[in-house]
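Just dropping this structure here.
What you see is the complex with one protein chain gone and the rest in place.
Chain naming follows the written order as A and B, and within any one chain the residues start at number 1.
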Amino acid sequence: MTNSTGNRWSLDRRTFLKGTTAAAAAAAVPGAIAGRGALAQDRASTLAIAAPATPQSLDSEYDVSLGTFETVAACYDSLVEFEKIVDPGDPDALREDIKDYPNNPGRVNMKGKLAESWEVDPDSQWVRFKLREGVKSNWGNELTAEDVVWTWHRKLELGAIGGFFANTISLKRKEQIKAEGSHVVSFNLDHPNPLLLKLQPNLYNPIYDSTQCKAAGGTDDPWAKEFLKNETAGFGPYRIEQLTRGAQAVYKARDDYYGGKPAMDTVILREVPTSANRAQLLQGGAVDIAQYLQPLELVQLANAPGVSVDTIPATFMLWIELNAKIPPFDSIDVRRAMNFAFPQEQVISTVFQNLASPLTGCMPDIYPGFNAAYWEYGTQDLDHARELLKGAGYGDGFETTLGYNAADATQETTAILFQSALREIGVNLQLKKIPAATFYNNVSERKQPMIFYYDSPWCPDPGYSMNLYFHSKSFINYSNYVNLRVDELIDGAAQTGDMDARLAAMDEVQQIVMREAPWVFGVFTNYSMARRSDVRGWTYYTSNNIRFQDFSREA
Amino acid sequence: MTDITAGHSERSRWEAFLHALRFLLAVLRARPLFALGYVIVLLVIVLAIFAPLIAPYEPEVANPTDFLQGPSWRHLFGTDATGMDIFSRIVYAPRIDLTIAIAGTMISAVVGSFIGAVVGYYQEGGGFGSFGAGFVMRAADVLQAFPVFVFAIALVAIFGQSLESIIAAIAFVNAPIYLRLMRSQVLAIRNMRYVEASYVSGASDLMIMLRHIIPNSMAPILAQLSVNIGWSILLTAALSFVGAGVVAPTPEWGSMIAMGFQNIITGQWWPSVFPGIALAVTVFGFALVGASVEVLADPARRRALAGTLRERKKAA
Partner (left out) sequence: MRILRYIGRRSLFIGPQLFGIILVSFLLVKLIPGDPAVMMLGPFATEEQLAMLNEEMGLDGTIIDQFWIYLQNLVQGDLGTSWQTTKPVFDDLAIRFPATLELITLSLLLALLIGIPLGVAAAYFKRSIVKKFSDYYGLLAGSLPDFWLGLILIYLFYTIMQVAPAPLGRIDFAVLPPAPVTNFLIIDSLIAGNWQALWSTLGHLVLPVVTLAVINAGPILKMTQATMERMLESDLIRYAEMCGLPKSVVIRKAFRNSLPSVVTIVSVLYGFLIGGAVLVEIVFSWGGAGQYAVQGVLNADINPVLGFVLFSAILSLIIYLLVDLIYFAIDPRIRG
């Protein structure tokens, strides 16, 4: 599963559909605690965030919206997490250490969170966690192995997003997750799966307080579906205090958090759907962090007094799906021609203000196993594109449609630049603006010949990424790309613990995919954090969200 | 209306035309505002026809090396976020805006007036006809009770985003206006002696309607038409502004304003301001023409105006 599929989907949906209603609605909400005035005395320990949307459902089994993950990351803890390092390009920012460590167990550099230690099978067929003792949930219940078992049984039982994750780590039956004592739990697979440990820190896999969930759900709702929509029951550093959808969410730090109370006592997430408005609020000092700003706004804010903008390479990828089931994109040459015609440099400098870099591959370049060598589309080459079209029998060009998300200004501008470039090679591109709310449906229906997609795979692993986008049976393979060799390589890699063999196989997949070009390879967009300069501690996660517990205010 | 009947010779017809033209010119001299209206409308039409000759750049070709340039000699009105020349786009825009507005208004006028004429004609006949007429009027009430803008967006959402749907939406929301207008005209005219006379002489309903009623009720419709075209241009722009209008990057004033919306807050005012001015001036022009038609088409007011003109002449 990907985060920003849904993440973005929902962000856009809400951004657009609410238009700009929310700020006003917020103002009319009873007891709204807001911004500076009310909080001046606690300013040092209060974090105000202008976000494009407040959480919809808080249950990550069903909801993939932006605010949901901010909430999950603050209110729940996972068993383990990646170690953090200082970003090589930005001394003010931390990031996860997701490199391949051939000598570490599971080849990852992780540290315990709810688990204080763990053992992992060298073949990655089982893993055993020893849980920390005395950890309390926000409802006061103590963490036991039973909570971990319940959490994964819930995924198997409900079979939505969690079901996907269970399947991804080859977990099929309930008895494969065993409580081996009050604080020991193990996962036992039928065959090796390299992602068994790597997927544990994924934001979709937090541990629930099963005691509270069972009590709240009762017999009618044994998996607490209703309860978890509006409440949190986890072992993380925050609890949700107030949630007014479309207006704001308020989080309070927990005094009894096992890792120590976080620096920011209160976090207010205000919904401000228009990016220009979020930028204004940050500039004026009304909020500490403004999320998801347009490139031009970031450039402008970088020069504003009291504001800092950190921008670092991230896992966000923007590309155009070329639907292999709709002619002429069933032809590899036509797809390659589209890539050679794409005005990438111009898009990066004009649309993204250089806060992006060429999409030199088909997965994030910061993930292990990435290989940029197969990228041929570095410079726009219209002559070559014309030749390819002629060879494919489209010497006179053709007409097609490109769908883009109405809520994303960068997509519209990119589309217009591409349209102009394609006209040069005789391709008449019609643009189709799709309302944000229905955009994702349009992508997943796979009926558009060309459609933008903005996403990042949430697990720093090549097999995971390739499987998502290019396996013919993957739900996320939105370009209808089918290559049996690719399927075979991916299937093989998913069932082996031999990391070197996997990396080799995934390298071959990248080579094939880059040549056959099921996408127009667009850009990696940076993750940009626009914050007041006195807010410190920002950490970049591959999940592209922020975690409140990282922040503190410089005195 | 000038009486030009079949008995007149070519010569007198020509004279009548000259007379009308002279009168029009005199009116325009006396009322410079009206003249301004005709100038604007003509200018916009000329722009629409000769756009390729006037515009210095292609209206839909991006030039990313020149994005968001302020107004200069090279780009008179500056460039937008994709580097397209705003002046050229403004010059091309009336092709879309006028097409939509004129087509939409015409359709609504023809369909609306026709239904209005039928309804007005049968309303007082009793029986099935008047029942049907009552039903149509109630239906029009219901349609008009809808908030216009929401209704128009809903129509575009249903038919899909295309030129045709926008035209259909505009025709739809305007039709009740003509329906009512025509109906009240017909009601008034139908009871006049000469109409009754031809009825008695055995003319069919259709003949009466075509020969007497419709020609005699055209004046207010014409005045309404011009004002309505201006209003439809505004509605088209508004639809584009919320994203239910033309497809990007079609040069259309409303969609240009919307695309420039983001830039205005970061300080680049030109992508939104210039198309707005062009839009306002055009609508202003049509409103002026409408006002003049209103005066000229109303016999009483025309006579009053002619009187004033004569007085002025004498005074001069």
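Points worth noting:
Please note the rule applied: a residue touches a chain if its C-beta (ideal position, glycine included) is under 8 Å from a C-beta of that chain, and two chains touch if they have at least 3 such contacts.
Here the structure is a predicted model, which is why all the values come from computation and not from measurement.
Taking every chain of the complex into account, the omitted one touches A, B. The residue from A:Pro122, A:Gly140, A:Gly159 or A:Gly492 that touches the chain not shown here is A:Gly159.
Taking the complete complex into account, A:Thr438 is the one of A:Thr438, A:Asn480, A:Gln495 or A:Ser533 that touches the chain left out. Of the candidate positions B:Ala157, B:Met207 or B:Ala306, contact with the unshown chain belongs to B:Ala157.
Listed here are the subunit A residues that touch the chain not shown: 5-6, 9-10, 13-14, 16-30, 32-38, 56, 62-64, 159-161, 164, 245-246, 270, 272-274, 277, 280-281, 284, 286, 435-438, 440-441, 444.
The chain not shown here touches subunit B at positions 33, 138-139, 141-143, 145-151, 153-154, 157-158, 230-231, 234, 237-238, 241-244, 254, 257, 261, 264-265, 267, 269, 272-273, 276, 279-284, 287-288, 291.
In the analysis below, only the chains that are shown with their structure count from here on.
Interface residues of subunit B, counted against subunit A in their complex, comprise 60-65, 67, 81-84, 161, 243, 247-249, 259, 262-263, 265-267. Per the touch definition, subunit A reaches subunit B in the complex via residues 275-276, 279-280, 294, 296-297, 300, 343, 346-347, 349-351, 406, 409, 412-413, 415-417, 419-420, 423, 430-433, 435.
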